[in-house]
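Structure below; questions to follow.
In this view, the complex is presented without one of its protein chains, the others remaining in place.
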Amino acid sequence: MTVTDPTATATTTGNPPPDVIRSGYAELIVTDLAASRWFYVDLLGLIVTAEDDDAIYLRAFEEYLHHSLVLRRGDMPALGRLAYRVRGQDQVDAAERYFRGIGVDTRRVPAGATRGIGEAVRITDPLGFPVEFFYDAEHTERFTQRYDLHHGNAITRLDHFNVMVPDVKAAHRYYTGLGFGVSETIIDDEDNVYAAWLYRKQTVHDVALTGGDGPRLHHIAFATAERHQILHTCDVLGALHKEHHIERGPGRHGVSNAFYLYLRDPDGHRIEIYTTDYYTGDPDNPTVEWSVDDDRRRSFWGHAVVPSWYTDGSRVHDLDGRVVPLSAPAVREAERTGVIVGADGFAIATEGDQKIPFKLGEQV
Amino acid sequence: MTVTDPTATATTTGNPPPDVIRSGYAELIVTDLAASRWFYVDLLGLIVTAEDDDAIYLRAFEEYLHHSLVLRRGDMPALGRLAYRVRGQDQVDAAERYFRGIGVDTRRVPAGATRGIGEAVRITDPLGFPVEFFYDAEHTERFTQRYDLHHGNAITRLDHFNVMVPDVKAAHRYYTGLGFGVSETIIDDEDNVYAAWLYRKQTVHDVALTGGDGPRLHHIAFATAERHQILHTCDVLGALHKEHHIERGPGRHGVSNAFYLYLRDPDGHRIEIYTTDYYTGDPDNPTVEWSVDDDRRRSFWGHAVVPSWYTDGSRVHDLDGRVVPLSAPAVREAERTGVIVGADGFAIATEGDQKIPFKLGEQV
Amino acid sequence: MTVTDPTATATTTGNPPPDVIRSGYAELIVTDLAASRWFYVDLLGLIVTAEDDDAIYLRAFEEYLHHSLVLRRGDMPALGRLAYRVRGQDQVDAAERYFRGIGVDTRRVPAGATRGIGEAVRITDPLGFPVEFFYDAEHTERFTQRYDLHHGNAITRLDHFNVMVPDVKAAHRYYTGLGFGVSETIIDDEDNVYAAWLYRKQTVHDVALTGGDGPRLHHIAFATAERHQILHTCDVLGALHKEHHIERGPGRHGVSNAFYLYLRDPDGHRIEIYTTDYYTGDPDNPTVEWSVDDDRRRSFWGHAVVPSWYTDGSRVHDLDGRVVPLSAPAVREAERTGVIVGADGFAIATEGDQKIPFKLGEQV
Partner (left out) sequence: MTVTDPTATATTTGNPPPDVIRSGYAELIVTDLAASRWFYVDLLGLIVTAEDDDAIYLRAFEEYLHHSLVLRRGDMPALGRLAYRVRGQDQVDAAERYFRGIGVDTRRVPAGATRGIGEAVRITDPLGFPVEFFYDAEHTERFTQRYDLHHGNAITRLDHFNVMVPDVKAAHRYYTGLGFGVSETIIDDEDNVYAAWLYRKQTVHDVALTGGDGPRLHHIAFATAERHQILHTCDVLGALHKEHHIERGPGRHGVSNAFYLYLRDPDGHRIEIYTTDYYTGDPDNPTVEWSVDDDRRRSFWGHAVVPSWYTDGSRVHDLDGRVVPLSAPAVREAERTGVIVGADGFAIATEGDQKIPFKLGEQV
């Protein structure tokens, strides 16, 4: 997959990027709707706005649009679509113009192509992901104060998408070209970018970019109000003897300062539950640059990370529902010196054929 | 004080309002800097960016501008200034043009007129409040992750101002004219507006308007990450036998859904500590309308409110440091029918000379 | 009601008091089982061990005995019985001997007289309360780790009873005679005791004694693990617009240091939800003596208290199900000097016919 540099092109064509508000919803292809319903509804407590034989449409307690997550039945687990909300229906048109201007095929879909969503524009973005830009959406009841329906682990809203890309720097250019701000990065002394966090709404991110074979979805993150709600999800999983759904955490990220938990759904899709990052709404919001050598970037508490968190991700569909092939990162200088650099810039020293874990060593 | 209708005027003059980002800082006139320092630094844990014989400049843990609160020594307690941050230095000019266009005197002050703040424009706004619009400001270290310095009740950032005005409807027009969105209101069946919450940043409010003799400052609110931090402030005050600084709360507001605590500082200025409201950043964010008859609007838990919370407020200075005279609300229909309507629309039934508290009755 | 001094008598008769372990269960007479079921099961989340047309048997998440609360249908709300668990079946016999020895009628009831409870001894105690001493009880599953069933406000166990008595000092003698330790008291300079907290298990109390017309039940208290669980109960009540069930709190008691919430059930019985008191298990555990003049004793945060919390209580049944008549406290010196002393020693100054609330004044 060749990554176009959309910034340069956009400047040339003169079409401004659409005014994206925020990450809006994701569609996951799942193989067993009943199993997924247990995970997302019974366990995580997301609210069912609508469901039929093929799909379940879910929202969180502070959301008033039709859904922020669609679970669609399919043969193989995959990401079906990431959707960004733009500031108005005219910005759907602006998206169409912008992407055509930079040489990206666009596909206009009518209202209802996704239940609850108005007329929208879809692309396979230059990074290989199926992405939709929409504004119109059905409103539904906001359950902010329906505490009678909150579980002990109530989720408030979708927070962000995290995607795996072979070339973080190019992906960074693509998203800043789309008008995203950069809240945090992981870099080294030689100007390599290992990961980046970018936002439109006034939080740390709407999308995070991490290095690896791509395009793949690393995770979708939902926010909760306080940390005890995240801890409760862990306790419920232990009680049900389904603690294997916990992949990583709970812990504190250095990057973003958020308190996190990573779960794997029944199809292996990774879901983050996330709380308390910080306000980024001022135009001079400083970008936090983490050194790839500061181990606190990934765990502020120095926790070891299970390798699957680095290696696994969900494959993605193109607009016709075919799995998009993967590209590997280019060979890096680092590898020649015995260091493999992965997802958020983690390092493994190698001695001959033997990998030596960077920190803490093996776990039992 | 006659309130101009700035919306109409702005349309006439054709000057768009400045692009306000958010509530930026407040300056409080205090009579005893040492006593105030105890309250804001020792008790609440705000960080001292700078201080001299006349003033203390404070910020919260997630703020990187020079300050969000100035305590300035004076003879009488008062609000010295509310300051909104605009999107760039050109928007300071836009503010000047806009207010001149609607017939409001403006005063340009040089960089450093307030320590740490660049060239700015000040007005006495149509509601009688001393207000500054600024962009340039010194950056300082953001202490988001300086947990070693966090107290048990760490405050993250300034959240909003709450002002008392005799005519909420006119104030509402003024602020929507300035481009503020309306998140919540308290109304009745006859189109009266008792209180309104308005925002620029993506939270429930940057400014709240409540009815009463004005112009007065009702309170300044700071945010914290979780509720236990608010509870800890109460415990510390009890431990020091200074619990009389607690005026109201902790509790849950119906309006905004936030968890709150109201304190009175040594001069009687009211400070709210506040957590977990909700995201308002989408253009179609629904306005929540509370009936003045739903007692949960002020306390979602049905708590009685101490009368001082309704009656007391800080007087405000004009741009020359003189106390601005008060205006009372116009006589309302309600009062003729034996109901006095106050700050956030609370009601007291009267029988002859005898006030009958609306709910819960006297407290001991 | 004449209160015998049981300490002296016990010494005379030579029968040691039974070895009480802790407050064990209470039986409340309720007028509408369905309404009570909503309150205790749906709202508070207590677990139903058994139920039939006449009664519901409830336990909390960390309890393995059959029940800690019985709701029994009756014509009028009342306390049916307080039950203390003793260290073994032989201590049921010891209770019988002890009470006979001090001139108290005892009634032996067979296993199953209360469903799930073994052979026991019942008395109307010298303070006028129906009290049972039991050991044998059916075991059931302890749900400590059934987090899948925990609500956001999971209750862990029964904590204590609080009774209203006309003569606190005499009641204090009675319970210390029974071997209870005294953790905290409210006193004045003249050796008056306004309230006392007494324990057998290693917490602040199994029973609290507060002054007022008696015998009445002030409240039954259940423990929860953390404060956010108490806050969640408030939020759920607000969501259901049943916030009138909240009588007082949440807040921090000076006495016991516990974080509290007082609710009124559909019959007006008062239930406290309570967390984080302290360990009292050492024999030299110091008794904390609060001055009746320290307003923090009742609210460490200086909160006003709604008068009903002082004035209301549940009437109690005798062993034959008849309502026990009330006695008023003796006239106190205090009242002659214009101070009325109530439940936990609160004071109201009087001027002629006019009561002047001690603190904070009226609430609206």
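In this document, chain identifiers A, B and C correspond to the written order of the chains, with residue numbering beginning at 1 in each.
In the analysis below, a residue touches a chain if its C-beta (ideal position, glycine included) is under 8 Å from a C-beta of that chain, and two chains touch if they have at least 3 such contacts.
Just so it is clear, the structure is predicted and the values come from calculations on it, not from any experiment.
Student: Thinking of the complex as a whole, which visible chains are touched by the chain that is not shown?
Tutor: A, B, C
Student: Have a look at A:Ala113, A:Val306 or A:Leu319 and name the one touching the chain we're not showing.
Tutor: A:Val306
Student: Out of A:Pro166, A:Gly254 or A:Gly313, point to the residue that touches the absent chain in the complete complex.
Tutor: Looking across A:Pro166, A:Gly254 or A:Gly313, the contact with the absent chain belongs to A:Gly254.
Student: Hey, which of C:Gly74, C:Gly88, C:Gly101 or C:Gly268 is the one touching the hidden chain?
Tutor: Of these options, the touching residue for the absent chain is C:Gly88.
Student: Return the single residue from C:Thr276, C:Ser291, C:Ser308 or C:Ser327 that touches the missing chain.
Tutor: C:Thr276
Student: Since one chain isn't shown, list which residues of chain A touch it in the complete complex.
Tutor: On the chain A side, contact with the omitted chain comes from 227-228, 231, 234-235, 237-238, 241, 243-244, 246, 250, 252, 254, 259, 295-296, 299-307, 310, 346, 348, 357-364.
Student: Spell out, residue by residue, where the missing chain touches chain B.
Tutor: The list for chain B reads 145-152, 154, 226, 228, 232, 235-236, 238-240.
Student: In the full complex, which residues of chain C touch the absent chain?
Tutor: Output for chain C: 21-22, 62, 64-65, 85, 87-88, 139, 142, 144-145, 156-157, 201-202, 225-227, 254, 257, 276, 278-279, 281-284, 286, 300.
As a working rule, only the chains that are shown with their structure count from here on.
Student: List the centre-to-centre spacing of chain A and chain C in whole Å, with centres computed as mean CA coordinates.
Tutor: About 52 Å, centre to centre.
Student: Name the residues of chain C that each touch 2 or more other chains.
Tutor: 228, 235, 238
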